[in-house]
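Note that one protein chain is taken out, while the other chains of the complex remain in position.
Per-chain numbering from 1; labels A, B and C assigned in written order.
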Amino acid sequence: MKELRVGIIGYGFMGRTHSNAFRRVNNFFDLEYQPVLKAVCARDAGKAKRFAETWGYQSVETDWRKLIGRDDIDLIDIASPNNTHAEIAIAAAKAGKMILCEKPLALNGPEAEKMVAAVQKAKIPNMVWYNYRRVPAVTMAKQLIDEGRLGRIFHYRAKFLQDWTISADLPQGGTALWRLDAKVAGSGVTGDLLAHCIDTAMWLNGSIDTVTAMTETFIKERKHNLTGKMEKVTIDDASAFLARFSNGSLATFESTRYARGHKALYTLEINGEHASIAWDLHDLHRLQYFDHRDEGKLRGWRSIHVTDSDQPYMKNWWVPGLQIGYEHTFVHQVADFIQGLQDGQMASPTFKDGLATDYVTDAVLASAKSKQWVKVKKVK
Amino acid sequence: MKELRVGIIGYGFMGRTHSNAFRRVNNFFDLEYQPVLKAVCARDAGKAKRFAETWGYQSVETDWRKLIGRDDIDLIDIASPNNTHAEIAIAAAKAGKMILCEKPLALNGPEAEKMVAAVQKAKIPNMVWYNYRRVPAVTMAKQLIDEGRLGRIFHYRAKFLQDWTISADLPQGGTALWRLDAKVAGSGVTGDLLAHCIDTAMWLNGSIDTVTAMTETFIKERKHNLTGKMEKVTIDDASAFLARFSNGSLATFESTRYARGHKALYTLEINGEHASIAWDLHDLHRLQYFDHRDEGKLRGWRSIHVTDSDQPYMKNWWVPGLQIGYEHTFVHQVADFIQGLQDGQMASPTFKDGLATDYVTDAVLASAKSKQWVKVKKVK
Amino acid sequence: MKELRVGIIGYGFMGRTHSNAFRRVNNFFDLEYQPVLKAVCARDAGKAKRFAETWGYQSVETDWRKLIGRDDIDLIDIASPNNTHAEIAIAAAKAGKMILCEKPLALNGPEAEKMVAAVQKAKIPNMVWYNYRRVPAVTMAKQLIDEGRLGRIFHYRAKFLQDWTISADLPQGGTALWRLDAKVAGSGVTGDLLAHCIDTAMWLNGSIDTVTAMTETFIKERKHNLTGKMEKVTIDDASAFLARFSNGSLATFESTRYARGHKALYTLEINGEHASIAWDLHDLHRLQYFDHRDEGKLRGWRSIHVTDSDQPYMKNWWVPGLQIGYEHTFVHQVADFIQGLQDGQMASPTFKDGLATDYVTDAVLASAKSKQWVKVKKVK
Partner (left out) sequence: MKELRVGIIGYGFMGRTHSNAFRRVNNFFDLEYQPVLKAVCARDAGKAKRFAETWGYQSVETDWRKLIGRDDIDLIDIASPNNTHAEIAIAAAKAGKMILCEKPLALNGPEAEKMVAAVQKAKIPNMVWYNYRRVPAVTMAKQLIDEGRLGRIFHYRAKFLQDWTISADLPQGGTALWRLDAKVAGSGVTGDLLAHCIDTAMWLNGSIDTVTAMTETFIKERKHNLTGKMEKVTIDDASAFLARFSNGSLATFESTRYARGHKALYTLEINGEHASIAWDLHDLHRLQYFDHRDEGKLRGWRSIHVTDSDQPYMKNWWVPGLQIGYEHTFVHQVADFIQGLQDGQMASPTFKDGLATDYVTDAVLASAKSKQWVKVKKVK
C-alpha cells in the first residue's frame, strides 16, 4: 500500500467531511494508495490541535506556507474560506503538491483562471470538491444520460433552497458566518449553493451559453461579528436565473436561504424526449425516473432506491435497501481521485471544471446587475 | 333511450352517492338505458320530500312495501341501514324488481343466503354497492393480475383505517350513528370497513380459506341516542385477522376507527412472484406498481397516475392528468350494471359475491370470539 | 327557485366542464338560482345537437349572434376558442347578458381592455373560468395567506408541465388542435398554461411588477390540419420567466408541453417568513404546509388531505377522506357566481382580473422577444 500524505488547511465543517473521507476510504474501497493524515494547518493552534486529536492528524501547522514547504506531504487539501483558495493553491502548485480544493474554486473567474494556469504549468493532479456528483443517484443519472436514454434534452431545472438566514438577528462575518460576508465568500447563495447546481448541470447536460438573472438581499443590514456594528449585507440572499444550454435545452435555476421548510433542498430535474429524471438531496437515495417507452398504461415515475450493488458505488457499502449518507460522497470523491492517480487519468471535476462553474456564477452576478442577458465565458 | 325507473329507499349518505350516480351516468357513458328517478322512500316524509327536490325524484313514499308495489318502477335501490336489507330485498325480488343493495349485503351469512335464494328464484338482475372495485386504479390492478403480470401471488395485505370514534363523548345509535349499534349494523368495523377490503381481495386474489382474528371495543360504554342512557357498546371498534387464500397466499387484514390521522385510509398491497401492486384510497388515482422484470438498475415502484384514456373508465371523463373522485365509482357501477343489462351478463358484485364476503366476516367474528382458526364457508 | 337561463357557445372540452357544473350545482349547493340549459350554439349543427342531447340543452343554435339575441337567455357562457372571446363578449354585453368567459380572457391585453370596457359599461355580472382558484386546497392556501400565517412573502414559484406535444408527428390547427395555432390561441403555453399560474399567483400574492422571459419552439414545423401542409409553428412550446411582485417577493414561472412524465402538473410553492405552502394538481387534495412556529424538533411539512367539512367547499360533498376531482372546481365557480348574484357582490375572477393576467402574459411574450426586463401594465 502506497502512502498519500495529506496536509489539510482548515478545520471547519469541510475540514471534517474531508478528514472523514481520507480516514474511511480504504475500509471500503480497494485501492493502491492510503491517505495518511500528516498535518492540519490553521491559525488557531489550540483548535487545530484538538482537531488533530479527533481526526488523527500527526502534526499541526499554523502557517500554510510552512505546510506547503514540508517534504513529507504529497497533497494539499484546501478547506479554508473562499478568499484564501487562490493564493494557497497557486503556491501549492508551485511546490509540486497535488491539490484538492473546496468549492467554489475561487472568488471569481479571473482568480480561478490563475489557479488553472498554475496547476497546468505544474502538471499536478487537482480536483474541486463538488461532492454532489458522487451521490449514487446523481452518478446514476449521469450514466442514464450518457447511455442516451433521455434522448434530446428539452429542459433542465435546479434549485437549492435553505432557510437558515431568515432571522434578522443572525449576524454576519467572522469565523462562524464568513459565508454571509462577500469579501470572504465572493458572493452569497450564487457561489455557495448555485455553484453546486451549476457544476452538476454542466456535468449532466453540457455547457451553458447565456443567462438572465436576478438577485436579492432581503435583510439589508446585519451586525458584523468582527466589527460588532450593523453593516450593510453585501451578499445575495437569493439568486435565480434562466439559461440556455449549448444543446438547445432551456433551464431555470434558483437558490435562496429564505425558503421556510427547506434545510438543504438541492433538487434537479431533466426532461428528455424519451425519459425524465428527478432527484433531491433530502431523500438522496431516491432517483425518480420516467420512461415514455414503458408500456402505455403502465407508465409512471419510478422511485428507484439506489442501494443495489449494480448501482454506482453501492457494492462497496452494505446490502440492498440500506442507505448511506451525505458524508459518503466525499469518500467516493477520494476513491475516484486515487483511482485516477492509479489510472493516470485525472478524476473530475478538475480545476478547469471549477473555472467553468465560476464563469457561470460570474455571468449570473453580472446579469443581475446589468439586467441584461449575459453570454457565459467558455473555458479554453 | 330506454328508461330504467328507479325507486330508492333511504336518503342518507348512500342515498346521495347513488342518486348522483343515476343522474350523471348518461352524461358520460353512452348507454341504451337512462335511469329515471321515480321515487324516494323514507319514513320521514318531510326529509324525503326535501331529498326528492334536491335530486329530482318525481315522488315520495313513506312505506317501502308500497314502493315495491308500484308498477312504474323497474329497480329498487336499497340505501337504508343494514338490518333492513334482507326483508326489503326479498320482497322486491318477489315483486320482480331489479335490486341494487348497499353493502354489506346482510347482517350475516344466513340472512344473506335467503336474499341470494330470492333473487335467484326471481331471476332478476342484482348487485351490491361495493364501489371500490371501480376506482380506476383498482380496476387496473384487476386487469394486471388477470393478465398474469404478477405471477404466483405470495402476499395480500389490506387495511381500512379511520379515526372518527376516538372521542368517548360520541354517542351511538339512532339515525345519525346507527353504524355504532350492532343491532342495526350487524357489527362494527368488520362489516362496515373490512367488508370492503374482503370484497376487493376476493375479486383480485380469489377465495379465502381460513382466518384467525381478534376484535376489540376500546370504549366500552356510550350514550345511546334513542334511550339517552349510557349503554354497552356492542360493536367492534377494531378488527384484524390473518388469512390464507385458496391460491396459497398469506394475508393480513385490519380495520379500526381508532387510527389517528387516517380519515378513510383503505390500503391494499399484493406481492407476486414477478410484480407487486399497492394502492390507497386517500390518493386514489395513484397505482403503485413494481415489476422485477424491469432492467435491474432501473427497477423502482412506479407511481402510475391512472388518468389516461387507455386506463379503466378514464376515456369517459376528462383529459390525462385530471382527476375524478370518490363519487365516480358509483357512476361506474351504474354504467356497468346497465351495460350488463344490455349484454345479458350480470355485472359483479352480485348478491352471491356479497354473500361470499358475509361468510368471511362471519368467520372473522366467530374466530375473534372462539380464539380459534375458523374455516370460511364457501358459496355454492 | 329562480331560473338562470344559460346559452353556451362551444361544445368542446370546456363546453363539457361548464355544462356539468351547471347541471350539478344545485344537487350540492343550497342556492336561490338554478341554471337552466336553454341552448348550445356551434357551427356544426349535428354535433351541437348530440351535445344538447347528452347534456340536456333544450335547443341548438348555429349563429352566436342569434343566441345572444334570444330573450329567454340570461347568461352567455363562452367556451369557444380564444380568438372568438372578444367579439362575442362585447356583443353579449351590449345585449345585457351576464357573461362567463373561458380563459384566457382575450388574445392579448388591448383586446381584453375592450371586453372590460364593454361589461363595465353594461354593468353586467362577468367572470373568467380560471377554475384552479377553486380547488379546495388552493382556496385554503388563499385563506392561510389572508390570515397572515405566512408573514412576509419571500418567494413564489409555479410551473405547469405537460408532455403531449413532444411527437413531431402531431399536427397543428383546425378544430382538434387549435391550441397549437397562434392565430386562434394567441400564444402557446404562455396563454394556455402560464395564464393559470399567473391568475392564481396574483390572487394569492398580489400584482407582478416586472418580468424577464424566454420562450422556445422546439418543433419548428408541423403539418397544419386545415391546409394539410407543413407550416411554421407559431406558438411557444415552452415559456419561463423571472418576476418581481409588488410586495418585494421574487418568483420563477415555467410552463412547457415538453416535460416527459407530466400530464398536467401545475405546481405552486410560496415561502413566507413564518410558513410555506406547496400544492400540485396531480394530487390536488393535498396541501403541503410547513410552519416554523411549530415546536422545533417536530417541524415538518404537513400533508393536509383537504377533505374535511371545515375546509373550503368540502362540507357540500361527502365525508372526510373522500376526494372530489377536477370537474368540481367548475361547480364551485358556478356556486360562487350565483352566490355573488344573491349577495350583489361579483365573484372573482372578473374580466378585470382576466385583463390583469393578459397584461402579464403580454409582458412575458414581449420580454422573450426583446430579451429585456419588461414592466407589466397595471389595470386601472
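Couple of notes before you dig in:
One rule holds for everything that comes next: a residue touches a chain if its C-beta (ideal position, glycine included) is under 8 Å from a C-beta of that chain, and two chains touch if they have at least 3 such contacts.
Quantities reported herein were computed from a predicted structural model and do not represent experimental measurements.
Contact with the undisplayed chain is limited, among B:A91, B:I166 or B:V379, to B:I166.
Taking the complete complex into account, B:E216 is the one of B:E87, B:E216 or B:E231 that touches the chain left out.
Within the complete assembly, B:H274 is the residue of B:R43, B:H274 or B:K315 that touches the hidden chain.
When the omitted chain is restored, the residue from A:N82, A:N126, A:Q162 or A:T252 that touches it is A:Q162.
Contact between subunit C and the absent chain runs through residues 140, 287, 289, 291, 294, 296-305, 308, 310-311.
For subunit B, the list of residues touching the undisplayed chain reads 154-155, 157, 161, 163, 166, 212-214, 216, 218, 238, 240-242, 244, 248, 250, 252, 254, 256, 258-262, 271-276, 290, 292, 299, 301, 371-373.
Contacts to the hidden chain, counted on subunit A, fall at residues 13, 16-17, 19-20, 23-24, 26-27, 54-55, 162, 164, 262-265, 281-286, 305, 307-308, 317-328.
Everything below uses one rule, namely that only the chains that are shown with their structure count from here on.
Of all chains present, the one whose mean CA position sits nearest the global mean of protein CA atoms is C.
Taking each chain's centre as the mean of its C-alpha atoms, subunit A lies 42 Å from subunit C.
Here the CA centre of subunit A is 55 Å from the CA centre of subunit B. Across the assembly, subunit C contributes residues 262 that each touch 2 or more other chains.
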